[in-house]
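Below are the C-alpha cells for one structure; questions will follow.
Left out: one protein chain. Kept in place: all the others.
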C-alpha cells in the first residue's frame, strides 16, 4: 500500500460556500485525507442537548464527494462553555493549586466522572451518526492528550479517584505504608481517605507517592480514551487513532495505543527544536529552519512501536508556527523532506496542519497550506511535489531495525520524580542513544519495556530503565547478540525502592552498583583510552568482566556476552565509539555520518536526508541542502529535489 | 514663560515647626513649586468620616506664604486601612489569582464601584476646600497610575465590569463570538455572564479576548481619573495633571491625558536604565551613573504629545533611589543635565523628588534634596545652579520636530498579547527608532495614532502599528515627504484578526506580507549592501518598488514615494542608515553623533548634552562629562558647567 497525504480542515471556520472549492483544491494537490471535527463541540451542541449535526453532514458529504476520505475527530478536547457551568469542578487544578480556567483548550480533568459521561454521550451520537458513513474512513479521539501539561491534575476529582486507585492497588493502608516506606518521616496513613495528592508539600514528597500518582494519572488518560474507543468500536469498522505529541511522556502511550489500530503524532520539527530539546546554541542555530535531524525520526520509530507497525503523522508542520519562543520558517525543501522521512520510517499517511491559515483566534500566526487570503502558501507546493513523487514511486516497504532501543514511560516518571542530578532526564538519555545510532547509519526499532522476544536484533539497548519487566528479563537470552543496559537500569523495585541485592540485577551479570554520583555541567570523568562520562557515574563491584575502565581505575563497561552494562552517561562521541564496537562485534555495518546527514533503509529503498542548510557530498553524490535522495537498494534509481 | 523648578514635599512626615524653615530653604534654592498631599489620606481622614484638614490648611498657608505655589495631590493612591475594612473586595487580584493586600500603595482595583465613590467623596471635599485657595496653583490626581502592575486586575469587581464593558461594545454574545473568532476551539459564549477574565487558562487565551481586556482595563483607568477631574473642574480653574511613569504602557495615556491640561511624568534615569531597558551589559555599564541618553528624551517627547504641548517633570531623580536592582549615585552634573534636557524638550516645570530624604518606611534609601539629617544633599546644589541658570536665561521657546514618530498604546498591548517571537516588544521597537533619530541629531515629535494631519513633517515613522486608524490613514497624503511604516504595521484588524487583503494595506502601496518569521537572538538576515534584520522578518509580494533587498533576494524596503514599508527589524546601524537616506532625500540635515552626545534645538537655542562619563569634543568645542552646553542658534551665547 502506497503512503498517502492529507490535511487538517475546519469547515466550521469557513463559509459553507467555499467548502466545495477547498475540497477540490485538496484533491488537486494530491491529498487523500481530510481530518475534521475535533474542536467543534460548540457547533455540534451549541446548548446542552441542542444538537446541530446538519453542517457536519454536509461537510462530510462535500469533502467525500470531492474524493477525500474523512478522519473524524471527537470534540472532547474542547468542551463548550456551558459544560463548565454544568460541572464547575471538571476543570483541572495545577500543581500550584490554581484552577485551570476555560478560555483555550484541554480544560478538563481526566478524573471527572460527570465530564466523562458527557464525553460518552457526544461520542455515542457521533458514532451512531457517522460510524457507517462511507466517507468517514478513520477516527481520531480527542486531541493531543497531555499537551499543555494536562495529564496531571490536582483537583478534588483527581484526589478522590487517586484514593480509589490506591485502594484497588493496595487493598489496605498498611500494605501501602510498607510499599511506600511511610515509616520514614512518620508519613504513615491509617485510611486511604487520608492520602492527598503529592503537591505543595513542605519539601519533596515520597517518590513512591509521586510514582503512584504518575501511574494513576496515566491510567486515567488511558481509561478516558478507552471509553471513547469502546463506543466507536460498536458503531464503526474504521481504524481509530489518537494524535500524540512530541516529547510528551506523562502518560503511557503503549498502554493507550494498545486500544487502537493506528498511532499518529503531530510533528512540528522547528517548534520542537526551540521548545523541547536540550542542545547547544550552536546546534539550535545550525538547525534553526530545519529542526533537529533525529527528533522526528525518534518519534516516528516510537509511535510505529505504539501502533504496532501502523502509524501516521496526523499534523505535519507546513511553515512557521505560532507557539514556540521563536518561529522561523522552514528552509525550502524541508516540508517535503519531513514528509518523506515519515514515509521512510513506515508512515501510512502524513497530514498537514492545517489547510488554510485561520486569520483569527489563538493560532492565527500558524501557517497552513493556504494563506489566510486563500492563496497557496509555500508548503502547498512541497505537498504537491511530494504527491507527485508518490505517483512515480515503486513499492517502499518496511524493514526491521538493525538495532533496537527500549523506551519506557514509567522510567520517564521515575527519573523526573527522582533525578538525583538536576539535568538527569530519561528522554534526554534515550534520545542521546538514539542519535548515536542514527549517526552510525542504523535503522532503529523502538521497543516497549515489556517486550518478550529479542530474537530479531543482534543489539538491543536499554539505558535508564526504572525496573526490568519480567517479560524483558525473560527475553534477554533470546537476543542473538548483546543487550546493553545503561545507567540506572533496573535500579529500583516497582515500589520505588533500592533492591537488595543492589542493582542492576541483570541475568548472568555479576555486578552491583554500590554508589552513584551526579555531576554538574562541565565536569567529566575521563575513561581509559579516551572519552568520558558526564552527568552520571556509578561505582560497581562484582566479577563481571570489565570491558572499559574509567581513568580512576573503576569499571565503566562490564559484560562481554549477551548482557553488558554501561555505568555512566557517556559523552556523545564516547557513546558512538562504544556502540560501534558492539556493532562490529556482531557484524552490524556502521557508517560515520556527518551531523546533518541521515540514512534510512526500507525493503526496497535507501533514503538519504540532508537536514543541513548546505549541500553534502556523500559517497560521491551531492545531496542538496534540505534535500532527500533515494535509491533502489538493488538497482540505482535516484530521485532528488531540484533546487 | 520661563520654566520653573519645584519639589515634592510631605509636611505630614515632619514636625510642623520645621515647615517654615523648609519653605524658606526651597525658595532660597530657587524653587517655585511644592507638590504635597498625594499620600496623606490617613491624615486627612484618620477614621471614616472623621476629617482633619487643619494641618493641610496650615501647611498650604506656610508654604504659600514662603512664596511657593502648591501642587495639591488627591490621596487616592493610598486608601487608609479602614477603607479595606469597608470594601474588602476593593483589593486588586493579580494574574495568578492572588489578592494584592494592604501594606504599601496602589492597593485598589480600578473597577470597584464602592471605592470609586469614596474617592469622589474625598476629592470633592478637597476640591471644595482648596479649589479657590490662592496658593494652590495646580492639582495632581492620584499617583503613578499603573505603577507596580496595577492597571490589570483579575478581581470579581473587574470581571463584572468587563462583562458590562463587553455588553456595551458588542450588544450580543453572537457579535462577540464572531469578532473574537470563538468558533475556534469551541470558545463560544451564550451570554456575557459566561465570559471570564483571560487569566489562568490552560494554554494561551484568545488574543481578541485579551485585547478587549486590555482596552477595558485602560478605559477603567481613564474613567477613574475622569471622575476626579470632573469634580476638580467644578471647583477650580487651576490646571490638573497626573504624574505618569516611564515605560508604563498598560493604559492609553493619550486618552487619559485628554481630560487634563498638563501631562507630567516621573523621571528616574538611573533606576530606569537598570530596571526597564533592553540594552547590552556594556551599554548599561557605560551609562550606569547617567541613565540612558534617550530614555528620558523619549518620554519628554511622548508626554509633550500627551499634554498637547504642556508638560512637566513632576518627580526628578535627585540622587540614588531605592527601588532598582542596583542603585548607584548620579555623576556630578547629571541632576542639572536631566533638568535642562527636560527644559530643552519644552517642560514647563521640573520638580525634584523629594525634599528631605525620609529616614523611615519604604523609601528611606531614596535620596532627596536634603539628607535625612536636613543637611544639603548633592542634588540640591545642582538644583540651585539650574535655578541660577534660569535667571540668566533668555527665551528658550519650542520648535517642531524635524521628524515625527507615532506611538500607540494599543499596539503595545497587541504585541504583548501576541509577540510571536519572545523578544518582540512594541516599546523596544519604537524606542530603537527614536534612538536612531536622536543619534542622527534630530528633534523628534511623537504623535498619537489618530493624528489627522502630517503636513508639518517631511518624515513620519510608524513601526509596529497594530492597526492604522482612519484618521492616520486619511492623513498619510498630507505628509509632504515620506511616511515610513515598519514591521507588523496595520497587520491586524481591530478585532485582532489578520485582514484580507493581507497587511499592511497601506494607501498607494501595492504590497502584501505573505509570511513572517521571528528569529532568536544571534540570528541575522543580511541585507544586500550591508546591514541586516534581527528579531523579525517579513516576506512580501506586490508591485511596490523595492528600495532595499535582503541577501536572499527578498524585498526588505519597498515604496519610494509618500509611503514606504520596512519589512523587518533592522540592526541599529542599518536603521540609522535607512533613516539617514530618507532624511537626505527630503533635505533634513543629519549628524552622526557619538553614543553619549545628544543635541536638541529650540526656537532660540541649540543644546548639547553629554550623557557620557568622559568629555566629548564636538565641532571644536569640549562638552564636559555629564555636561550640558547651549548656544543661541543665531548668535553664539555659551554656557557650560564648570567642573
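Each chain carries a letter (A and B) given by its place in the written order, and its residues are counted from 1.
The definition used in the following text is that contacts are C-beta pairs under 8 Å (C-beta built on N, C-alpha and C of every residue); 3 or more make two chains touch, one makes a residue touch a chain.
Treat the numbers as computed from the prediction; the structure is a model and nothing was measured.
Shown as candidates are A:281, A:498, A:617 or A:632; the residue that touches the absent chain is A:498. In the complete assembly, the contact with the undisplayed chain comes from B:378, out of B:30, B:67, B:239 or B:378. Within the full complex, the residue among A:203, A:280 or A:543 touching the omitted chain is A:203.
Checked against the full complex, the candidates B:325, B:553 or B:587 give a single residue touching the omitted chain, namely B:325.
By the touch criterion stated above, the residues of subunit A touching the omitted chain are 96-97, 180-190, 194, 196, 198-209, 418, 420-422, 495-502, 512, 514-520, 522-523, 539.
Residues of subunit B in touch with the missing chain: 10, 12-13, 39-43, 46-47, 75, 78-82, 85, 92, 96, 98-107, 147-148, 150, 274, 281, 284-285, 288, 319-320, 322, 325-329, 357-365, 367, 371-373, 375, 377-378.
Convention: only the chains that are shown with their structure count from here on.
Rounded to a whole number, the gap between the C-alpha centres of subunit A and subunit B is 48 angstrom.
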